[in-house]
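The complex appears here without one of its protein chains, the remainder shown in place.
Order of writing sets the chain letters: A and B. Residues in each chain are counted from 1.
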Amino acid sequence: MQTQNVPTEELQGIVGEGHVREATAEDAVDGVGPSLVVEPATIEETSEVMKLASREGLAVSPCGGGTKMGLGNPPREVDLILSTARMDQIIEHVPGDQIVRAQAGVRLEDLQEKLAEADQMLGVDPPEEGATIGGIVAANSSGPRRLRYGTVRDLIIGIKVVLADGTVAKAGGKVVKNVAGYDLSKLFTGSLGTLGVIAEANFRLHPIRETARTVFLEVDDHNKIPDVAQELTHSSFSQFVLDALEMRWERDRGVIAALFEGIEPAVVAQSSRAVEVLGSHGETRVLGEDDGEAFWEHFARRPWAAGDVGLKIGAPPADLAAVLDSIVGAAERADAEIRLSGHAGTGVTFAGFSGDEDGLVEIVEEVREIRVRRGGSVVVQEAPLAVKERLDAWGSSGDYLGLTRRVKEKFDPGYIMNPGRFLGGI
Amino acid sequence: MDRGQLIETMQEILGPEGVIHEREQLRTYECDGLMNYRVIPDLVVLPESAEQVQQIVQTCYDEGIPFVARGSGTGLSGGALPVESGVLIVLTRMRRILEVDIPNGRVVVEPGVINIWVSQEVADEGYYYAPDPASQIVSSIGGNLAENSGGVHCLKYGFTTNHVMGAEVVLADGSVVHIGGGKAPDAPGYELLGAFVGSEGTLGIATKITLRILRKPEAVRTLLAAFKDTEEAGGAVSGIIGGGIVPAAIEMMDALTIEAVEKQVSPGFPEAGAILIVELDGPEAEVANQFDQVIKVCEENDASEIRIAEDDEERALFWKGRKAAFGAMGSISNDYYVQDGVVPRTELGAVLKKIADLSEEYDLRVANVFHAGDGNLHPLVLYDNDTPGEADKAEELAGEIVFACLEHGGSLTGEHGIGRDKMKYMPQMFTADDMDVMQLLRCAFDPHRICNPGKIFPTPRLCGERPGPFHMHPVQKAGLAENF
Partner (left out) sequence: MTERRNPEGTTGEEAMAGAIGAGSPEDIGQSTHAASDSIQQTVGAARPESGSYMFPAFDAHHPPDKDLIDDCVHCGFCLPTCPTYVLFGEEMDSPRGRIYLMNKGLTEEPMNDEMVRHWDLCLGCMACVTACPSGVQYDKLIESTRQQVERRYERRADDKVFREMIFQFFPYPNRLRAVAAPMRLYQRFGIGDKLRRAGIMQRIPARMRAMEALLPDLPKEEKIPDLTGPLGEMRRRVGVLTGCVQRVFFSPVNAATVRVLAAEGCEVVAPKQGCCGALSTHAGREEESLDFARKTIETFDDLNLDNVIVNAAGCGSTMKEYGYLLRDDPEYAERAKAFSAKVRDVSEFLQELGPVAERNPLPVTAAYHDACHLAHAQGIRRQPRQTLKQIPGMDVKEIREAEICCGSAGIYNMIEPEPAAELGERKANNILKTGAQIIVTSNPGCMLQIQSSLKKMGRDGLPMAHPVEVLDASLRGDPVETLLDK
């Protein structure tokens, strides 16, 4: 752990005395402990903090709800945690325009609660509790409803960022349709704090659907899951009809669930048709809105716990059978226990493994090797530090790594933003 | 390398049929869909493969020659305006549909493929490609990608950027990268594809593009409603969207537009101060229910007439009237200037009033036709080129209109792009820092600014080292990588 000469007083001068604190062990990012946690309240303060950090060469890790600080590789160094906790204002919600502008530190739950007053919502539903807008954008988190609404990159319409050198810049705007200038909102989506601090984000909103039905089917053979998923996505329930199509597999039992949201007569019609389609595969059940809510709360969770290895596998949706085979096979060979979940409609599978360290490393390597051949990616989203140190969290990155580095170098030439956590050691 | 050598080199790459170098022939490429700006390119090249594009760009890079990529040349902001002493790379011969992958819902195409071909290719399987710009019958996917094209159905289904899943891109230095996951979702790393789409050809040339296709909706219903004025029609729009309905399309035309359209294509529209065309699509039960709601909202907003398309023919007629609007202006005015601006939907009324005031002040007629659902206005400023000074006046008025859009929280452009035409307005919407930071991206993709220079940004940024302490990249420090 490296400690720089951190000018605490100067920081206090910027954000106020009470908003700079000594870091504790809990603030460590993958074992790398920062010196201070700074909580600016405004973009101007954030800019001043960054100017100082840039001047002093301090490594900065932006942090929102702290739900994803374990994403990526362990950082090379962290001097400051820049917390967006105090930047928690919803700046503007215009129901008639179906847009919202919010500061990065607004928690998603709080935002949704406020939007619900106007029967609206932001169409992202990542499972982490307590996540902030900024963190969700930075990590590009998604949940089941991405099948209908897309991911953050599809919903974000404007952004305000603070670069490493303190420069404040915006892109996009507060209208849904807009092609003026480069779309930096998308560039910052998923950049994991390595290009700058996300200070504000603007989103397009959707109306809250009147009611919902969930149709699910239990299977005892994981090979059935891909067939059912394909059948559903290529029947008349595809994107924009089906709101979610998810799978789960644990202890040799699996469930495939489809969510229909909308007006009562529509969801009734669609769910009963889904029952027909699924009927040939086994016994199906239909849940109403309330039961469904409880069901999804459990169902959408990531299939791992602390100490497990958790993988996010992105693959062509029609390749799901091969994905499941490779995971199940690798786990068997390494004698590890597995649990799976995933967005079966879009080709994202989450796999949680528990077992011994060597076995876990082998699993990741084996699954990755198959994906290199068949297309897609395998990202380690959760792992004990010992495993993390033996693996790259991101895996192979294709031919765009050089370009990725050039982008990083232009936005953060001093490499002070979250150094080392991102792809290719960025 | 002099021009003769360049021609020779290009002919070696492309064969004689792929290089245009005679002056008269070059002149047909001096502008795209916007005729206000014209530059004769030094050379036009017509590659037929990604490899050829790579070789062309490599040659340009090695020789420091700027280049501009162009598709069908239908852009309305001069985005494909050639650069002087530069090469124009025309991709209209790269028009193969490379792969149709129904199980994954993907189609892989070359950039010159026409937008509508994609839908036609997968129609028999029950699929279609959602973005449908008015030019979809002629504009190319590569051009759509560069401009992030919209269309009448983008309110519900999103823009090109929401439907492009991957691209093979030749960068300005001749290197080839594959960005976006293509068939697989969530490729790790920066959202380079999201940044690339809509970059107006300034970040590289896409040579292979993976598109998402969607199932055709089960039901489609369309109605046309006539109102006393745009304000009442606007009230109906707010009522529909406020009611939680996301229509597939919701379009408005004002009286002047209706008049022109009637003259040119006679769709038999009712006489009215404003017309709305509302289209719903989706599952049968949902569409039926919401369609009744839409009718109710229109009635509540005093619609003088509501026509429901009874069959495909009538529906096509509604759309024919709408889509012919730009061209039809020729029937009521010698010349017209197409503007493209965006306002928040709730500001529509205020901005339309402002446009009416401006129209009076400048003594020029302005016809309004727009995507009401997303606030994307297309005011058409009518003028006569033969009246001295009127063209300038029209342009000035068109400028005032976009400023009004900005004042009300909108944008300079919703779908036509900044290109060459609106560069001068960029500082009205973005600060110097905003534009500098955007150009950092440019510097990463194209440090020597040879890829479509002179577009989007009024002041180019130098891509040299920035002031401040130099930090060697840790990977370099560790000896793992060379300087990049």
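Just so we're on the same page, contacts are C-beta pairs under 8 Å (C-beta built on N, C-alpha and C of every residue); 3 or more make two chains touch, one makes a residue touch a chain.
If you're wondering where the values come from, they're calculated on a predicted model, not measured in any experiment.
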Among the chains presented, those that the missing one touches: B
Given B:D2, B:E24 or B:D363, the one touching the chain that is not displayed: B:E24
Residue among B:R106, B:K323 or B:K354 touching the omitted chain: B:K323
Interface with the unshown chain - residue positions in chain B: 15-20, 22-25, 27-29, 31-35, 44, 46, 48, 72-74, 90, 92-93, 95-97, 112-114, 116-117, 119-120, 123-124, 128, 132, 134-139, 151-153, 216, 220, 222, 249, 264-265, 279, 312-313, 315-320, 322-324, 326-328, 330-331, 385
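We adopt the following convention: only the chains that are shown with their structure count from here on.
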Inter-centroid spacing, chain B versus chain A (mean Cα positions, whole Å): 30
In the complex with chain B, residue positions of chain A that touch it: 54, 57, 76, 94-99, 119, 140, 142, 150-151, 153-154, 161, 163, 165, 167-171, 173-191, 195, 206-210, 230, 233-234, 236, 238-241, 262-263, 265-266, 268-270, 312, 314-319, 343, 346-348, 375-377, 379, 394-395, 397-407, 409-411, 413-416, 419-420, 422-425
Partner chain A, residues of chain B touching it in the complex: 101-106, 147-148, 150, 154-159, 161-162, 171, 175-179, 181-192, 194-195, 197-199, 214-215, 217-218, 238, 241-242, 244-246, 282-286, 289-290, 342-346, 371, 374-376, 409-418, 422, 426, 429-431, 433-438, 440-445, 456, 463, 465-466, 468-471, 473-475, 480, 484
